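With one protein chain held back, the other chains of the complex are shown just where they sit.
Our next item is chain A:
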Amino acid sequence: MIKAILVFNNHGKPRLSKFYQYFNEDMQQQIIKETFQLVSKRDDNVCNFLEGGSLIGGSDYKLIYRHYATLYFVFCVDSSESELGILDLIQVFVETLDKCFENVCELDLIFHVDKVHYILNELVMGGMVLETNMSEILTRIEEQNKLEKLEVSFLLSAVFDTSLGELNSG
């Protein structure tokens, strides 16, 4: 099971944190800090799996991470997950973000943290892999965007209607 998904930058600033097991706020922050300390001191060409996190799950606990430019993507998992499988899942997540944001960068994650959550929700649910097929995921995001656009145009027409009404009454 995936216990948590953390994204932070090279300075340890959190950009996304999603916990699939309950931890209180303090603990969440401690986990982010500890994970950053463990991951950031490692060279880039070492392996992507790491034990030694002490805050979640004790010994049955691994960090699987990838480092992209300024961001670390870390999946905290237990031994029921395949290491390489998760590594590829991170890649799917990042590729999906890249497609959705058209060349994703750290700023996108900062300014659209809600969207990032929605995309993640299509990949992972309750700590388990939900969908791995990128085109399927993109379709679902697209459908949600359509719903949203619908309401924007609805909103615009509402504004339009009211201004018309104002014009008429005026």
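Assume a contact is a pair of C-beta atoms (placed from the backbone, for glycine too) under 8 Å apart; a residue touches a chain by one contact, two chains touch by 3 or more; residues count from 1.
The rule we apply is simple: contacts and distances are computed from a predicted model.
*Asks:* Name the absent chain by its UniProt protein name; which of "AP-2 complex subunit alpha", "glutathione transferase", "Large ribosomal subunit protein bL32m" or "histidine kinase" is it?
*Replies:* For the chain missing from the view, the UniProt record says "AP-2 complex subunit alpha".
*Asks:* Residue-wise, where is chain A in contact with the chain that is not depicted?
*Replies:* 14-18, 20, 22, 25, 29, 32, 42-43, 45-52, 58-60, 79-80, 82-85, 87-89, 91-92, 99-102, 108, 110-115, 117-119, 121, 125-136, 138, 140-145, 147-148, 150-152
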